[in-house]
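Worksheet: one structure, shown below.
A protein chain is absent from this complex, but the other protein chains hold their places.
Let's look at chain A:
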Amino acid sequence: MSEERVNLSKEDKEKMLNVGIKTKNKKNTGSYILVDDDIVEVDLNLEGVELMPIKMAIEKYDWVEEYMWKLVDPEKDKYTKMAYEDDEPKGYFIRVKKGHKVTFPLQACFYIKATRKEQVVHNILIAEEDSELHIINGCASGNYVKEGYHIGITETFLKKGSFLSYTMIHDWAPGVIVRPRSAIEVGENAHYMSNYVSLKEVKSTETSPVVYINGKDGKARLNSILFAPEKTDLFVGGKIQLNAEGARGDIISRTVTNGGDITAPVELEATVEEVSGFMECNGLILEKEGRIYSSPSLNSNKQNVELAHEASVGKIGDEEIEYLMSRGISEEQARSLIVHGFLDLKIKGLPEFLQNQIDTAVNQSIKGM
């Protein structure tokens, strides 16, 4: 598992850096890097955390397989089937042990280098009782990749009192098709947060994580920051199912299109009483137009629930642009200031390092707007 086996060019490394991944990590971190089908780096220096290829985990612990396909149905679609039938599963196994709180983020990276590559991974994440872990998952490919598939199954389990944040930054190439399929189970008093960031051209992304809050007072929050330039098709949905008393779900999305297509169906579902949730979906359509289809839905057959949503789609107001211009700012800069501010989601509880990674990704994509 050395870097020599797979040659990473300067450009490859830069692309990884764009999604927050540094190769040859310093100590005190953990990292997992998969290039096409080759694991080029598994490195762990964090106490209380296990990180290994999923294959190794299956060999090491006989209970790992019980977690696989527990939350995601292999029959769901052709991609899950493909992953299910893969007899040599790639992907990672990450577990933070009971009581361990790790604030420095663990990094995982999936990278596509070869054209016509179908990269299929299955990841299992487990946060044991009262633990804390932050994961940054960068997904990228060489810009030269004309065609490629990334199919990722991720099943995440949060035990009682744990906190897990999962930040995913995507930077695929124009020809790549991305199909993550993930599901999360949140236990009593546990807290799950996902941040999904996709700001670059990609042929098509389709993802729709489902969170099941099965423990009392469990919490989940799904944030997404999406920018769709021309020739980009993003389908980023999400659902939180509130299955236990005191459960709380929040879904926040900020979407900007400049010629691309964004579909964002998000849902809060209450299956028991005494739960609450809120969704906020704001979209902005820039000059090259494109389309935003935002559909927040609330689903409940119970009386005593508190669910609400707020949604908007619009363009940047001339009035705001002109106001900034009248202070000597060019029209271009005024636009980018406003778009930047719109995407600049400050996430409470996220380690500063991760917030900085998100900010950097946003800054970069605005620059190239």
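The working rule: a residue touches a chain if its C-beta (ideal position, glycine included) is under 8 Å from a C-beta of that chain, and two chains touch if they have at least 3 such contacts; residues count from 1.
Here, contacts and distances are computed from a predicted model.
Protein name for the hidden chain, per its UniProt entry and selected from "Glycolate oxidase subunit GlcD", "ABC transporter ATP-binding protein", "Aldehyde dehydrogenase" or "Formate C-acetyltransferase": "ABC transporter ATP-binding protein". When you scan A:Leu17, A:Val313 or A:Ile329 for touch with the missing chain, the hit is A:Ile329.
By the touch criterion stated above, the residues of chain A touching the omitted chain are 317, 319-320, 322-331, 333, 337-338, 340-342, 344.
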